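Right, I'll just put the structure down here and ask away after.
Moving on, here comes subunit A:
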Amino acid sequence: MILSVENLKVVYRGVILALDGVSLEVREGEAVALLGPNGAGKSSLVRAVAGLLPKFEGRVLDGHVRLFGEEATHLDPVRITGLGLTAVLEGRPLFRYLTPVENLVAAGHRLSPRELREGMDEVFTRFPRLYERRHEQAGYLSGGEQQMLLIGMALLTRPRVLVVDEPSLGLAPKLVEEVMHTLDALRREKGLSLLLVEQNARAALAIVDRVYVMERGRVVFEGDAQSAQEDQDVMEFYLGKEEVGFRQARRYRRRKRWV
Partner candidate 1 sequence: MSDLLPYLIGGLANGALYGLLALGFVLVYRATSVVNFAIGEFLLVGAYLTYTFALFLPLPLAMLAALPAAFLFGIIVERGFVRPLLGRNVVAVIMATIGLASTLDGGAQLVWGPDLKYLPGSLPNLGFQTGEIFVSSRAVWNLLLALPLGLGLLWLLRRSRYGILVRAISEREVAALALGIPTARILAGVWGVSALLATLAGALLAVASGVGPNLVFLGLKVFPVAILGGLDSVGGALLAGFILGILEALSQRYLETVLPGFTEALPFLVVLLVLLVRPYGLLGERQIERV
Partner candidate 2 sequence: MKRREFLRKLGVGSLAALGMPYFATAQAKPVKLAVLLPLTGPFAFAGNAGREGFVDGVDYVNEVQGGISGRKLELIVEDTGYDVAKGTAAFNRVIARERPDELLFVYGDSTGLSKALAPEIARMGLPYSATSFANELADPKTYPTIFVFGPTYNDMMEALLRQIRLQKGRAKIALVYSNTEFGRDPIPYVKERAKALGMEVVHEEVTPPAFTDATPVVLNLRRANPDFVILQGYALSAEPLILRAAREQGLQAQFMGTYYSAELALIQRAGPTAEGFIVTYHNAYWYDTLVPAVEEMRKFRQRKGRDTSYRPTYYMGSLAVALAVAEAMRRAAGAGKLTRAGVVEYLEKLGDYNGLGLQRSYQFVNHRLPYTKLYRASVKDGRFNAITDWIKLA
């Protein structure tokens, strides 16, 4: 098992319960989507597995995170990335005042100069547009380019499992497709495991093997991509209508309970 989360409870500032007993798994080489509306606790889960909760005044109340079979619930981010899990947080967490080259250098801080050079070459070969703008401040790149840079940075941390939070946010549909395609290609080439956290279920489902759906801090659906697409509720609330919002999504849960 690459990553397993068991019955995880997370609170912020000691009172706000964000995860209320979440369990999920990512297996070797597998791509998993974590879907759910805004505020479902997806990002909290990302922070928890990346060891970043303390930076957000949060902590694990109960439950476990295991990485490659090792207990990793309270490890710090340096250890966690060392073990091979890299999380790309939501909101394009790149260094806007640094150039793409510098961003990549920062990301590849563990690599030898030679590995770093090769790694950068690889990233620039994959994303030629980044290469053209490699000496501009990253804050001025387009959204798509920033997302490419972030993926490149994540690669330079040499992960075995990649957790990506909302890569599609704010991108045009065409670009979303491109990003998903890139993630999928990378996963296959590098043999990575992927946990893709998304609101855009349609885009995510296209490249994953299995799906979890979260709502209000709990996992409310779990199944393979196929069955998710066949599940009427999931379809209705996450795929059927683009404009599905928070309130309607909540109805899903209520119905589920009554069934």
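Definition applied: a residue touches a chain if its C-beta (ideal position, glycine included) is under 8 Å from a C-beta of that chain, and two chains touch if they have at least 3 such contacts; residues count from 1.
Behind the choice of candidates: all candidates are chains of the complex that A comes from, given by their letters.
Everything numeric here is computed off the predicted structure, so don't read it as measured data.
Visitor: For subunit A, choose the touching candidate in this complex from 1 or 2.
Guide: 1
Visitor: What does subunit A use to touch candidate 1 in their complex?
Guide: 50, 52, 55-57, 77-78, 80-82, 86-89, 93-98, 102-103, 105-107, 109-110, 137, 139-140, 153, 157, 170
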